[in-house]
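I am attaching a structure below and will ask some questions about it afterwards.
Missing here: one protein chain of the complex. Every other protein chain is in place.
On to chain A.
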């Protein structure tokens, strides 16, 4: 039984990922996606069924449930912009947030995550929202205002009072912590069973 559906998904996977390791991870990811709502997600994906999982399910995943930006993350990666994710969106999200994604890609998506009003600029109100989410509203209004002014002061290169993608890129790429801590889902899903990997790969490809 397991072999069959793995073979079916392997059609998609093989096309996209010649790398065996990635194939293995993807099949695990598919199972993670499916485990969120088994009754909604079919095992057979060859016909590209239109299945979307609502935001509540995504937001309750262990990787995301403590993250202050989980709603924005789900919105950014979902097709409809509301947080309801298809399997493709789901895979997209995990691939960008994994350790294998290149830095510039992460920076690009980070910019989109912090852009709350989706106007392709991080303006002052976006900054205020970010700060309040980070500190859970512990700072006073004056302090919040001061911090946001300072951020714009530091990072805004074209002096339009808001951060464009270049400003953000320029600033984030020098940050020492960026790759290590930000946007990294790392171990959680990528592997806990490296020992069984070879066996699984054989199952998939045969």
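By our rule, a contact is a pair of C-beta atoms (placed from the backbone, for glycine too) under 8 Å apart; a residue touches a chain by one contact, two chains touch by 3 or more; residues count from 1.
The definition used in the following text is that contacts and distances are computed from a predicted model.
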Please identify the absent chain by the protein name in its UniProt record; candidates are "Septin", "AP-3 complex subunit beta", "Transmembrane channel-like protein" or "TFIID subunit TAF5 NTD2 domain-containing protein".
"Transmembrane channel-like protein"
Those residues of chain A that touch the unshown chain are 11-12, 15-17, 48, 62-63, 65-69, 79, 81, 88, 91-92, 95-97, 100-105, 108, 110, 112, 114, 118, 120, 127, 130-131, 134-136, 138-139, 143, 146-147, 150-151, 154-155, 157-159, 164-166, 168-178, 181-188
